[in-house]
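The structure under discussion is supplied below as structure tokens; questions concerning it will follow.
With one protein chain removed, the remaining protein chains of the complex are shown where they sit.
The chains carry the letters A, B and C, assigned in the order they are written, with residues numbered from 1 in each.
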Amino acid sequence: MKAAVLRKMQDLVIEEVPEPSSTPPGHVKVAVKAVGICGSDVHYYKEGAIGSFVVREPMILGHEVGGIIEEIGEGVDLPVGAVVALEPGIPCGKCQHCRTGEYNLCPEVRFFATPPVDGVMTGYVVHPAEYTFLADGLTPEEASLAEPMSVGVYACREASIHLGQRVAVLGAGPIGILTAMAAYAEGAIVSLFDVRKKRVEFACSLGFSAWPFRQGPDLKYDRVIDCSGNRDAIQWGQSVVRPGGKLILVGMGAKGSMLIDGLDLASRGISVQGIFRYSNTFPAAIELIRRHRGKLAAFTEKRIPLDELPTYLASNEYLGYIKTIVTVD
Amino acid sequence: MKAAVLRKMQDLVIEEVPEPSSTPPGHVKVAVKAVGICGSDVHYYKEGAIGSFVVREPMILGHEVGGIIEEIGEGVDLPVGAVVALEPGIPCGKCQHCRTGEYNLCPEVRFFATPPVDGVMTGYVVHPAEYTFLADGLTPEEASLAEPMSVGVYACREASIHLGQRVAVLGAGPIGILTAMAAYAEGAIVSLFDVRKKRVEFACSLGFSAWPFRQGPDLKYDRVIDCSGNRDAIQWGQSVVRPGGKLILVGMGAKGSMLIDGLDLASRGISVQGIFRYSNTFPAAIELIRRHRGKLAAFTEKRIPLDELPTYLASNEYLGYIKTIVTVD
Amino acid sequence: MKAAVLRKMQDLVIEEVPEPSSTPPGHVKVAVKAVGICGSDVHYYKEGAIGSFVVREPMILGHEVGGIIEEIGEGVDLPVGAVVALEPGIPCGKCQHCRTGEYNLCPEVRFFATPPVDGVMTGYVVHPAEYTFLADGLTPEEASLAEPMSVGVYACREASIHLGQRVAVLGAGPIGILTAMAAYAEGAIVSLFDVRKKRVEFACSLGFSAWPFRQGPDLKYDRVIDCSGNRDAIQWGQSVVRPGGKLILVGMGAKGSMLIDGLDLASRGISVQGIFRYSNTFPAAIELIRRHRGKLAAFTEKRIPLDELPTYLASNEYLGYIKTIVTVD
Partner (left out) sequence: MKAAVLRKMQDLVIEEVPEPSSTPPGHVKVAVKAVGICGSDVHYYKEGAIGSFVVREPMILGHEVGGIIEEIGEGVDLPVGAVVALEPGIPCGKCQHCRTGEYNLCPEVRFFATPPVDGVMTGYVVHPAEYTFLADGLTPEEASLAEPMSVGVYACREASIHLGQRVAVLGAGPIGILTAMAAYAEGAIVSLFDVRKKRVEFACSLGFSAWPFRQGPDLKYDRVIDCSGNRDAIQWGQSVVRPGGKLILVGMGAKGSMLIDGLDLASRGISVQGIFRYSNTFPAAIELIRRHRGKLAAFTEKRIPLDELPTYLASNEYLGYIKTIVTVD
């Protein structure tokens, strides 16, 4: 089968790799159909590393995957032929984090396309049944959105969002918009902010109340969720959190140190919470995608065949789209 | 009656003020017996201000108060003659913060010895019954500790401390030690840290596991509670929080901006929580003082009469004690 | 002004009562426009009592109110002419329940149309500003739904409903349907159950997955919310809660004792939670009504003028409607 193998920084090739030869008990073999391109794939491609994760040997890219069950191992009760989404991280199931339900923090987790673990931009993948989720009624392209949607679902859960709360989401890229959808689906009144006019317009076209950064109505928010990783955004975000509210930092964008006003945190009773990946989110993410199929159409619109990925990534063209999905035959 | 009136920065006098003439319905008149000197009293004395709170007209100092009920207003069911602790902040009871139980964030709160509200270093104070707490079995000096103990109780509650968790408390001054007691009383395994050798020794003498700053066993903590306000301490504190853990910032010590490693927060799923004062803590604080009477003896050892307060504050002598209590006849 | 005064059991008259003569500081005078008839109004009318609340002297009925601000007292920052919903219970603001944010449990609460406190089926009512909520964009009839919607909002909040959870609501009367809307708005996958075919059909017509009692798909629910007060329903409800899930009992319907399988609770780690009224729900309820204006049209369809209320209640005709709203000129 073909695979998109990142040999080293800026050296991506489509090459033949061996197809999985068997499906062990408790596992499924999934025919990959659609893989979303994530910012992390682009980082590995362009820079060969994210923080301490360095590409030292060839690695298959991709971790946002929708596919179809091809074969099931012994003891698995999932239907062959079903559309599924795969949770990309397999935790150890034994450490203290796993035992307390925060398996996203498992130090032994094996996560697709995080060195040295291969990703899923290839023909088939064998995966544990318990991290394989039925996506009835969705296309594989839509199912591939369950992974980025999980980021939003988890951020909103950690943020303890309740019905009627005011939530600001900073950054209207894919994660920002999916997070805004999750916040809305938890009952929040959501505003999106971005420095890029085009993104603000796109968010508005989806029905969101979206604003250029630092503009919008003069009010405080119960929760501010940063999906931009931008220090100015985060600093402004803190200033618009209401007393007793929360500032949530999603993802790895927030590089290195930044200035936080500690006196403001203490004198207004505010907390800043970092979010790493997600746990126990896929069923909720899939449900959310079902609810928002119409709005999410734009997310699955731009598709390129696996063979064209190297050229596409080299071209920078992908930056023009909210989301590009790699299709596999 | 006499009162310790701060006329302006570094101008503290003991002068006659009018005794409260009546006790309205729902209120009690309390004969003040003991008032702990808090860092904030010293700040107002020395600098005339804390942040945006500025002493613009003469103000009586003191907010850590133990006394005896002298008279009760109509409808009050509290026994005359009882030792009580007074919660120093009276919230509006109507705003959104008050209605959701986080009345410490009430913007209309009237708080003893926070300009322009008078404090309690005087003979009598009239106070709402619902913010007056029986301290059966305690002396007024011990009752006066309910206020600083409340800071620790609230910090631990917000930190969601559970039985068996590892907690580091940074700063072994009065608030640090009382917070450590509260954490221990919630079942935590507590370590205290301070840069000052004398404070470490004092903490050890109380039975705590205490260490010079940055030393101690090489482990991570479920919760790190900063009571030092020191930037270096906070930065080190973040580094010893376990993945998924919490860093708690207590009090106004943390002046202005400080560097927080945002990537570390996000990649380890950590949160930083600011704590402002407290709410709903006095009964718990009083119970805790009852449990630790022996250990708390050192906190009520150093006493000076109200008349001597101006000389005492001018002398810097108070810095040698864990706590000094002003006594009122 | 006219008022619907319940003199005693089954003796309801429309009579003149004095209009409020002034609007004190911190209060608003509201022209009542629409008052929903609640099951409790009917209980007081038919039986003269609910549990320990007995109608001993004439009392104005009604507590689900939408109106228009007529006049504001000193210090109030609300616009005259605005459509508002009134929260019907005014707590003391001082007791332990009030101070911890669970003011629905305040023993001193004064609640519209709960003896001996008058309700709002009359021309004008003077109300504290902090329990008066702007309902911009809603009609007074829609605003009157904020009260019953609050029951659903609070039940869902206490039930800790999260995105993607499966929730069963037992009873498809007004409270059941509004609770189902609230659960959906918190992201739940909701099923409604009722013994009456007509109610099941109505729920289906609103787009809900609704089933005759004990039927529907064979699965377990994360949360079961009983709005029926029926013992059989509650017993069945417990049997379809998943291990670790919650059974929620809403309202006063659940009369007296009932059999609970305690061994089942303990061996499956289930909890049963009683819900009394609500606190801090009105802004969320109003937002929810805004989101569901279309679906809620059926709730505000049946209206009768205040003058006709006595005849209407005597006729039993109201039982044919999901909700009847009394209109006041």
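Remarks
The rule is simple: a residue touches a chain if its C-beta (ideal position, glycine included) is under 8 Å from a C-beta of that chain, and two chains touch if they have at least 3 such contacts.
Predicted, not measured: the structure shown is a model, and the values here were computed from it.
Residue in contact with the omitted chain (choice from C:L12, C:I234, C:A285 or C:L306): C:I234. Of the candidate positions A:T23, A:Q165 or A:S279, contact with the unshown chain belongs to A:S279.
Checked against the full complex, the candidates C:P18, C:G262 or C:G320 give a single residue touching the omitted chain, namely C:G262. Residue A:C95 is the one among A:V42, A:I68, A:A82 or A:C95 that touches the chain missing from this view. Across the entire complex, the residue among A:G48, A:P128 or A:G216 in touch with the chain not shown is A:P128. Across the interface with the omitted chain, chain C contributes residues 51, 97, 102, 104-105, 107, 231, 234, 243-244, 249-276.
Residues 26, 93-96, 98-103, 128, 130, 279-280 of chain A touch the missing chain (whole complex, contact as defined above).
Considering the complete assembly, chain B touches the hidden chain via residues 153, 156-157, 162-165, 182, 185-187, 189, 281, 283-288.
Following the convention adopted for this analysis, only the chains that are shown with their structure count from here on.
Distance between chain centres (mean CA atoms), chain A to chain B: 44 Å.
Separating the centre of chain A from that of chain C, both taken as means of CA atoms, is a distance of 39 Å.
Residues of chain C in contact with at least two other chains: none.
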